[in-house]
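Complex shown without one protein chain; remaining protein chains in place.
Presenting chain A:
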Amino acid sequence: MAGFNGEASWFCCGNAWGPCASTGHGACGTCNSGSFQHAWPNTSDACLAITRPDRCGFTGMTRRTCGFRHATTNLCNGKRVVTSIADCGPQTDLFCGEQACCGGTCAANRLLDLTPAAFSAIASLSAGLIPANIDVG
């Protein structure tokens, strides 16, 4: 499996209920919770200035823009989902060094957020955070 390992979580976007109701359609203007999409920490200079994966020692994250596809594989169960970039995020530097593990498999640093539709295709939403492999989709 190529790509790199990191933590993946989920976020709501687009029209929504509850505390998510104030969210918009993301940096790309296309993000919706029910679509197979994700947020990526390096979609622009402005985005990278917020997410700062380099502060966690994760350098060389490739610049990818709206619509680029990534494949995310849940390292706990091998399930895989292919999604396209619709927003900037997650804010990696807020959780530097954090690890998500299952069994003896761990991955560190938050590098990708999936929409609820995409995350629930590979894990339970209640899990919140999973170790994942991230590759070009």
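Everything that follows uses one rule, which is that contacts are C-beta pairs under 8 Å (C-beta built on N, C-alpha and C of every residue); 3 or more make two chains touch, one makes a residue touch a chain; residues count from 1.
Here is the rule we use: contacts and distances are computed from a predicted model.
Hidden chain, UniProt protein name from the list "Cytochrome c-type biogenesis protein CcmE", "Heme exporter protein B", "ABC transporter permease" or "Cell wall protein": "Cell wall protein". Taking the complete complex into account, residues 9-12, 14-22, 30, 32-37, 67, 69, 77, 79, 81-84, 86, 90-91, 94-101, 106, 108, 116-118, 120-129, 137 of chain A touch the chain not shown.
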